[in-house]
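Could you have a look at this structure, given as structure tokens, before my questions?
Shown here: the complex without one of its protein chains, the others still in place.
Labels A and B are assigned to the chains in the order they are written; within every chain, residues are numbered from 1.
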Amino acid sequence: MSVGKKDISCPPEAPGTPLKDADITEKKVTYVEDHPDMRYAWTAGQAISRFLNELKEGRLIATKCNKCRRILFPPRMFCELCYKPIDDWVYVKDTGTVQTFSISYIDPDARPLEEPIIVAVIAVDGASKNMAFMHVLGEVEPKDVYIGMKVKAVWKPEEEREGSVTDIKYWKPMEK
Amino acid sequence: MRVAVVGVGYSGFNANTPDLSWKEITLEAATRAYDDAGINPRKDVDSIVTCAEDIWEGFAIFDEFVPDQLGGVLKPTCTVCADFLFGIATAYMQIKSELADIAVVEAHSKASDILTFGETIKFAMDPIWLREIGSAHPYYFAALEMSQYVNECCITEEQIAEVVVKNKNNALKNSSAPYGSKITVEDVLNSPMVFDPMRKLEIAPRADGAIVFVLANEDVARDITDTPVWVKGVGWWSETSNYDTMSFNAAYTYKAAKMAYKLAGITNPAKEIDIAEVDDRFAFKEFQHIEALQLSKRFETGTLMQEGYFAKDGELPVNVSGGSLGIGNLLEATGGQKALEIVLQLRRLAGRRQVEAETGVAQAWRYIPTASGAVTVFGV
Partner (left out) sequence: MEVERISGLKFHKKQDVAIVGAGMTTFKRRLNETGKELSYLAIKQALEEADMDLSDIEMVVMGSAPDTFDGLHMKGEYLLDGSGGSDRPYMRVFVGGGTGVFAPIAGYWHVASGLADVCLVVCEEKMSSSHPHPQSAFKYIWDPILDRPLNPNLIWIFALEMNRYMHVHNIKHEDIALVSVKNKANALDHPCAQLAEKITVEDVLNSEPMALPVRRLDVSPPSDGAAALIMVAPHIARQVTDNPVWVTGVGWALDTTMWTNRDLYFPRYVAEAAKMAYRMAHITDPRKEIDVAEPYDPFDYKELHHMEGLGLAKKGEAPILTREGVTARDGDLPCSPSGGLLGVGNPIAATMGVKAGELYWQLAYRAGKRQVAKEVTTGVCQAWGDLMQVGTVMVMSNKR
């Protein structure tokens, strides 16, 4: 019981047996496959339900807290900073500013995409500072996007809207 | 330095909650708890512990969605992947370590959001040993355990039915219990044998709800409330992860209770405990857990159950709230419902189901396919 006196360099060894991808594809190792079927139906709740229904109408809605005077977007039923119920519903504009963006060459499973997606955090006009949400940009070349760019929502035709954030097809630059 | 419960709040319990999201039911429970404790969560709370499992929620990292509705933005907030009573133990340790003066524990169930409940439980099983065996609903695991346990302990069908009758009738006195009903032993024995030897009415149906507790150290508790309920002891224990090496007599609860009783200074639980809330998500589990908590002796529990020893007006009331059979399976919030009932009883706020009690014990199990559980002893 005198570890402190041991003159060792840690970790002393690196246990584990690395495998190559080929070991799996060529079935050199034994494995068990499972394809679980787990499904959920999340209740959207009061705030987001209203938000989704307004999207069908082609409008963006936010909520307002009279204590910190913030206009909260995406809307919520309570102000998380003041910890009190919200006071009002307010419409915000379908225009905004790019806070930050990325040009993505990979899909959700990390497979390469032929055409990159431009994803951005967009602060909507009419809401408080930094009240933004994530969406994609269109009608713009990746090299032309910049932080601070003004953008406007391009909506799906009314009959195709289903109460989802994808009712906005994408956001396009306002100047041109 | 002792630890006290200084505020409780809950929302529910309902068979389903189509109008409110999990965030909104949690918000409701938290708001009530903070009001009960008379504190402002944004100023006074030092730590928040949430008890959740990702797959019950349908998320990969559920911890992300926790802080806002609890007032925990930019505060020490964390998740323990376990039942509410493990959360109580965590908050207890944080307060004892002086990391927090006031710590909050939350758990909720939005079981109605899960469309494939059986698949979800199956997903908890060892993928190589167990998951592929048979296509039955995984409740059969509980039936296997029941089969061994009731034979070993000579517990009869009528005695098990008695648990269902007691709890569902108790639930009639609890306005928050959605599954109360006036049934008889005969009704239970006539219910379909779904997983022989287990009948349909012996299985707790699912429910939605949220529970929030505010815990504080002794100094703060004395300052802010006249009715502190002391957390006298906490215990938690895991047996094994392999189904085939589990004891099938709730050794996890026996060991957890030993730890909690030791902290609480309880040497003769059957005498010193006035009221108990135990996990009864399968009716036979109530027997197992009563025995493991040392509230009665093996081979005697069945008879005592029939004699009304564990009834509301019995010697040692168990599951006066209606238990999980009357309130529903609240997933990781199950222990929360148990602890809530004990706290309400000790604070004499239990209304029509009030019993005389000064020391109570709450116990929860982590559900199939685990052999882990936690115990908390409360006292005034």
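For the reader, a short list of remarks on this structure follows.
Methods note: a residue touches a chain if its C-beta (ideal position, glycine included) is under 8 Å from a C-beta of that chain, and two chains touch if they have at least 3 such contacts.
Every value quoted in this text rests on a predicted model; they were computed, and no experiment measured them.
Although it is not drawn here, the omitted chain touches the following shown chains in the complete assembly: A, B.
Check B:E28, B:E106, B:D208 or B:E239 against the missing chain and you find that the one touching it is B:E239. Contact with the chain that does not appear here is found for just one residue of B:V8, B:A29 or B:V80, B:V80. Hidden from this view is one chain, which touches subunit B at 38-40, 43-44, 46, 53-56, 58-61, 63-68, 72-82, 86, 89-90, 92-101, 120-121, 123-124, 126-127, 220, 223-224, 235-242, 255-256, 259, 366, 369-370, 372. Taking the whole complex into account, subunit A touches the unshown chain at residues 1-6, 8-21, 23-24, 29, 34, 36, 40, 42, 44, 48, 52, 72-74, 76, 80, 99-111, 116, 119-121, 130-136, 142, 147, 164-166.
In this text, only the chains that are shown with their structure count from here on.
Centroid to centroid, with C-alpha atoms defining each point, subunit A and subunit B lie 35 Å apart. The part of subunit B that touches subunit A in the complex is made up of residues 17-24, 27, 34, 40-42, 55, 58, 67-69, 71, 73, 110, 112-116, 119-120, 122-123, 127-128, 131-132.
On the subunit A side of its complex with subunit B, the touching residues are 32, 34, 36-46, 48, 76-78, 80-83.
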